[in-house]
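The complex is shown incomplete by one protein chain, all other protein chains being positioned as in the whole.
And then subunit A:
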């Protein structure tokens, strides 16, 4: 009797959990929120595009506290959502803890790295930000008249150093005598959203002669771009296409297609291929933005040089050093 009851209970529970959600995907944003005009918003845009094109529905949530990371992962996994997509490297350790408990659920971490051997149901999506930064670095060096260019990073973490290092390599590839001034906004997550400090750093770099500044700093970058526009120099945006923010002042934007990553993961659904994928120039995971707003700033010569470099990097003729591989940068001291 008890065995029968228990079996019946299990079957009922299974039926319930299967019926609760027909394997809809779920999306969990990092602290900082859905509408940050940057990283999280790109993920949201990708999910919205997926929902629009397929008519599917998804569930998303913004967390408010550290403890909720794991809670949110478990809640979505238990409710039958598949795959569960997370944005930001902070989820990597929680996913590693949660994933073994839900072997049938696929977890996706964007920017985080989870060991694929130990966790076969996790997909880590990493971007080759150094490659995209290399291209915009070349453009910065070609556009600069003072032979001095700037870089403003957000939080001082290896990921942002990877941006800076690729950028510096691109600058030096065009002009070996150029000076690259690199500053980080801070060492806490607050550094992602401090446009005032971003503006101050930009001003300091301008006073040192910089006439093109690349901001890889989330919301802080908005202050950098604003200052560049006010002071009449060029700036370079990041992650999303930010050319439209100050037409005629934003030279280009280093695109990191978080939206494409989310879109692809949701399209694959429960059949998602897990493991580790690095999205680079070859898969258009990173690139530079060209539209009406910066058409006058990008010369034919510049475009030809950058596109040639792009082909060379894809073909493997030029390698851009990745800071995170050995925690060092040949082109820039931190």
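FYI, a residue touches a chain if its C-beta (ideal position, glycine included) is under 8 Å from a C-beta of that chain, and two chains touch if they have at least 3 such contacts; residues count from 1.
The definition used in the following text is that contacts and distances are computed from a predicted model.
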- line: Out of "Carbon monoxide dehydrogenase large chain", "Sugar ABC transporter, permease protein", "Cytochrome c1" or "ATP-binding cassette domain-containing protein", the chain not pictured bears the UniProt name "Sugar ABC transporter, permease protein"
Query: Which is it among A:53, A:101 or A:291 that touches the chain not included here?
result: A:101
Field: Full-complex contact with the absent chain, from A:48, A:62, A:200 or A:231
entry: A:62
Task: For the chain that got dropped from the picture, name the residues of subunit A it touches.
output: 59, 61-68, 70-72, 74-75, 79, 89-90, 93, 101, 156-159, 187-189, 324, 327
